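A single protein chain has been removed from this complex, and every other one stays in its place.
Now for subunit A:
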Amino acid sequence: MKMDNALGKKKYDLTAATAHTGPLEVSHRGRRRKKTRVRLSLPTNCIQLTRMSFGHSLHLEIPFPTPRLASIAQKTLSVDKELKVDQVKRILTANGDKLIVDFECTSVKMLRVSATSFFEMLTMVTSTMEQFDVDE
């Protein structure tokens, strides 16, 4: 896990697939964000505010055996809304056989709490799939 402090914003990247190659590189849905951002004359704080309103983000890409299972996970986990909507934003999408999760939180603590809670439910989904899936 690398803490990115270069832009005054912390970014935690847990994906095994996307390796952190430098402090200014952040992965965003598989697309590399342009480095040109930091060369702009505007203070980086402004840019960061327009891009990420909550300040602390987490991007996850979780591989599933098949697109069908990734889609089931996405549908299942999207039903429950976050409790503190003013402090936590969570977006789930299924992209092929990957479940993509994006968190944006107003504090490190909220990010930790939401992510932990999410992982608890995610492991329920994956264990259930492991033990009870039927062959289609």
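The criterion applied here is as follows: a residue touches a chain if its C-beta (ideal position, glycine included) is under 8 Å from a C-beta of that chain, and two chains touch if they have at least 3 such contacts; residues count from 1.
Everything below uses one rule, namely that contacts and distances are computed from a predicted model.
Q: Which one, "Vacuolar protein-sorting-associated protein 36", "N(6)-L-threonylcarbamoyladenine synthase", "Proteasome subunit beta" or "18S rRNA (guanine-N(7))-methyltransferase", is the UniProt name for the chain you do not see?
A: From the choices "Vacuolar protein-sorting-associated protein 36", "N(6)-L-threonylcarbamoyladenine synthase", "Proteasome subunit beta" or "18S rRNA (guanine-N(7))-methyltransferase", the unshown chain carries the UniProt name "N(6)-L-threonylcarbamoyladenine synthase".
Q: Please identify which residue in A:I91, A:V108 or A:M124 touches the non-displayed chain.
A: Among A:I91, A:V108 or A:M124, only A:M124 touches the chain that is not shown.
Q: Counting contacts across the full complex, list the positions on subunit A that touch the omitted chain.
A: Within subunit A, the residues that touch the unshown chain are 72-73, 75-77, 79-81, 120-121, 123-125, 127-129, 131-134.
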